[in-house]
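Below is the structure I would like to discuss, written out as structure tokens.
Missing here is one protein chain; the remaining ones are kept as they sit in the complex.
Naming follows writing order (A, B and C), and every chain is counted from residue 1.
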Amino acid sequence: MTTKFKRGFASDNNSGVHPKIMQAILRANEGHVVAYGDDPYTESAVAKFKEIFGPETQVYLVYNGTGANVLGLQAMTEPFNAIICAETAHINVDECGAPEKFTGCKLLTLPSQDGKIRVEQIRPLLHARGNEHHAQPRVISITQATELGTVYGPDEIEAITRFAHDNGMLVHMDGARISNAAAFLGTGLREITRDVGVDVLSFGGTKNGMMFGEAVLIFAPELAKNFKYIRKQGTQLASKMRFIAVQFETLLSEELWLKNAQHANRMARLLAEKVKDIPGVEITQSVDINALFVKLPKDIIPRLQSESFFYVWDEQESIVRWMTSFDTTEEDIEAFSDLLKRHLQ
Amino acid sequence: MTTKFKRGFASDNNSGVHPKIMQAILRANEGHVVAYGDDPYTESAVAKFKEIFGPETQVYLVYNGTGANVLGLQAMTEPFNAIICAETAHINVDECGAPEKFTGCKLLTLPSQDGKIRVEQIRPLLHARGNEHHAQPRVISITQATELGTVYGPDEIEAITRFAHDNGMLVHMDGARISNAAAFLGTGLREITRDVGVDVLSFGGTKNGMMFGEAVLIFAPELAKNFKYIRKQGTQLASKMRFIAVQFETLLSEELWLKNAQHANRMARLLAEKVKDIPGVEITQSVDINALFVKLPKDIIPRLQSESFFYVWDEQESIVRWMTSFDTTEEDIEAFSDLLKRHLQ
Amino acid sequence: MTTKFKRGFASDNNSGVHPKIMQAILRANEGHVVAYGDDPYTESAVAKFKEIFGPETQVYLVYNGTGANVLGLQAMTEPFNAIICAETAHINVDECGAPEKFTGCKLLTLPSQDGKIRVEQIRPLLHARGNEHHAQPRVISITQATELGTVYGPDEIEAITRFAHDNGMLVHMDGARISNAAAFLGTGLREITRDVGVDVLSFGGTKNGMMFGEAVLIFAPELAKNFKYIRKQGTQLASKMRFIAVQFETLLSEELWLKNAQHANRMARLLAEKVKDIPGVEITQSVDINALFVKLPKDIIPRLQSESFFYVWDEQESIVRWMTSFDTTEEDIEAFSDLLKRHLQ
Partner (left out) sequence: MTTKFKRGFASDNNSGVHPKIMQAILRANEGHVVAYGDDPYTESAVAKFKEIFGPETQVYLVYNGTGANVLGLQAMTEPFNAIICAETAHINVDECGAPEKFTGCKLLTLPSQDGKIRVEQIRPLLHARGNEHHAQPRVISITQATELGTVYGPDEIEAITRFAHDNGMLVHMDGARISNAAAFLGTGLREITRDVGVDVLSFGGTKNGMMFGEAVLIFAPELAKNFKYIRKQGTQLASKMRFIAVQFETLLSEELWLKNAQHANRMARLLAEKVKDIPGVEITQSVDINALFVKLPKDIIPRLQSESFFYVWDEQESIVRWMTSFDTTEEDIEAFSDLLKRHLQ
């Protein structure tokens, strides 16, 4: 086994597929089924989602997170609208302008130290409403868990959704790591999404042990009316849909989504425990989920990266990001903290 | 085994994954590799493509055919351009307007009995050139094999590409079934694409035995300059890219692409042979690849569909489409032709 | 006076501004008024429109016909929709793909000999409805009078609007020459638009004696809800709006719209009368409004153009277009028919 196959802490996207999910894919590879989602696997995956989120939930499987986010946002907006989000939001920073290209909307970004946004920051943006010279705020998009590894409490979400709905706006949640957030909070998935007023959720599968596939869950039925066309025109309708569906069916069964997330979160806490007292290591964000943000001495970083690659999050502040995954082991953490100690002590 | 798992003739998208490709996916599921394509599997798949199409070929793996087509077209156009294609083209009929949404361009469609277009039809459209009131023709998009199961000869393609290039235009090829076309012609893949002047090719994988994945092959290097941004912004950049890459690596090794296509084509010819003399059956197109277009007595169609589903292609003309696949067996054909005979004789 | 200032028959866009309208512009150039339409001139122009079309009519002044058409269509569609129109429609042929760029929609075009489309042609397109692979027909756009100088009768329009509404669709009318159509029919403007079910009308001003300015009239109130944002984002909100408004106020007063149109129509009929018996002249369309379509001997055309420019409509068929205008005189027609006779007899 060469270096390139070692597990590391660069990204939960660098991990592979959970064995149970791979087994399910194998099982689904039998005979012919109707393409584009009119098949029993998709029916079953949709039923699982409805079991968890309630029977009125509209479920659309797509390929990836960018697709889930931009199509969800398209369903909620017209081109003259503005989408409010944190400066650090994935939709603002990491999707190469896909939201603007797909929706035509302006992103109104709010500064955030911890990846969260608050109603007090949003309120002044309503000033623009009714004035045709300004893009009209229509959607608040929050990420749960945030890009900085922090988690909104249900009450924090509800404060935002209530404000949004009171002001004729909608709430989108980028849930690429929604399972990790629920695992951290000890709640179900529904309690931190639909039950607290979220209108559209990008439900993440890939980072939590799937090969590919995310789901757009629409809780406000009128927003789902034309979503099948939006998905197709948006290039996100899979022909051999069964292979996304069977992954979700498995992830949502026997709480695999939760077990994977709990494990990844626990590994991050363990890593934090192991490294927090090493001189030169400063953990800069609360370790809620499977991410550590760590300030390191600048000159050390390239040396560490050459032995076990990870990303620099903030060049200027010398902050790096370490992600754990469903398949991270205690040995991985032991080895990585030893590496750190070797370079820092 | 229930009805829903039976193999049928509705679509090559209804088939599953070739066993060798599934094995490769399993093998690739080991350890961590860098996400988004900076991994050894992708490197290897790209090398395979370059081996076949030449080292200057630029290779971009994407999720599906709609994605490959619209992003390829976006790389070739500006919004004030027109894209010329057959009325029957998949990009015109079956992508819910995705080309217009992604590129802003107008599609100029040409009538076609057999799915092909010819230079004589295209020439009059150049009349619009230089006149700012008209969308400016920039790309000719042809499908190989066509949506009607016919195949352009290399000389037919070259006539179009020469005309295009002589007139400052580019040629896009929708190659969702390019392997079937090459199998029919008995040529290599390069001889009917790059060598005859095609600029951008959507190379199909899914219909030929893959789980998901298509490739955009760019032969005109200047068109590739910004394609990585177009792919990302277009929602078609896979995070766990290795799982697309390893499929292509396998499909392109030991001529699996050719064997699968040859088999599917052979099965279609066999089916044609079996049914052509059944009274009431009229084959309306040349059976070049894995598709049969058949005129049937109108009242028979729903009864056949209820036993083995397939799609009506032309309601008015009472023409249906039967597709074979890499996994179609002689028994399937025997059973289906028996079914036909039972209903027609 | 040089050649370039002579009146000709190339286009009603080549004429200038009616003296009464120019006087009104001069009168409006006094003091300061609030920009962007919150001024008494705009109030008064809107009131005139409501007087004619009914008080619930929503009125939005814009710069030009392309703007009126594409923004009206944007208000009626989502990007996955299709817009049905004649192949000859201005929105299809003469706006450089603006409808596709602005709306993301596909245009579904119908062949037409006389510029009109009929329900029987539209009906088969509904086949696509509900199938996510196909752009969803949502708007039927008709031109009144058509680009071929013909006029829909009120009953013909109503047949289309009834069909549209019965099938969950809307009707857009490109009324760049709506006044000429009403003048021909001897009806009011409302009887051939709102009263027969049109939902959104592009009301033409420029070709009928204005300097610049068209109006989007929205008869279905729910379509107007966000139009002010669509107009602004669409670059069609004029800052010194009063100068569009006062032109419309004048055009709509004392039936100037009708007088101008009647005059232009009469001049076209007179021209037809004068030329119809000249050997080699063949009038190919009914002369309903201010346009003549005339088949001429091919070699004569450039010679005529060099003395009095006009456009070739159909190169292949050797058909040219002659337009009259609000300012065409009997002397102009006399001179032009003399010119013809000189070259043809």
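Everything that follows uses one rule, which is that a contact is a pair of C-beta atoms (placed from the backbone, for glycine too) under 8 Å apart; a residue touches a chain by one contact, two chains touch by 3 or more.
Here the structure is a predicted model, which is why all the values come from computation and not from measurement.
Between the chain not shown and the residues A:43, A:56 or A:94, the one that touches is A:94. Contact with the undisplayed chain is limited, among A:17, A:68, A:82 or A:139, to A:82.
Touching the chain that is not shown, out of C:14, C:167 or C:284: C:14 (per the contact rule at the top). Listed residues C:109, C:150, C:193 or C:206: the one in touch with the omitted chain is C:206. Only one residue in the set B:29, B:206, B:233 or B:328 touches the chain that does not appear here, and it is B:233. Residues 79-82, 93-97, 100-101, 104-107, 124, 127, 132-136, 315-316 of chain A touch the missing chain (whole complex, contact as defined above). What chain C contributes to its contact with the hidden chain is residues 1, 4-8, 10-11, 13-17, 22, 25-26, 28-36, 39-40, 63-67, 70-71, 95-98, 101-102, 206-207, 211-212, 229, 232-240, 242-243, 309, 325. Looking at chain B, the residues touching the absent chain are 36, 78-80, 104, 132-133, 135-136, 226, 228-233, 237.
The definition used in the following text is that only the chains that are shown with their structure count from here on.
Chain centres here are Cα averages; for chain A and chain B they lie 33 Å apart. In chain B, the residues that touch at least two other chains are 95-97, 101.
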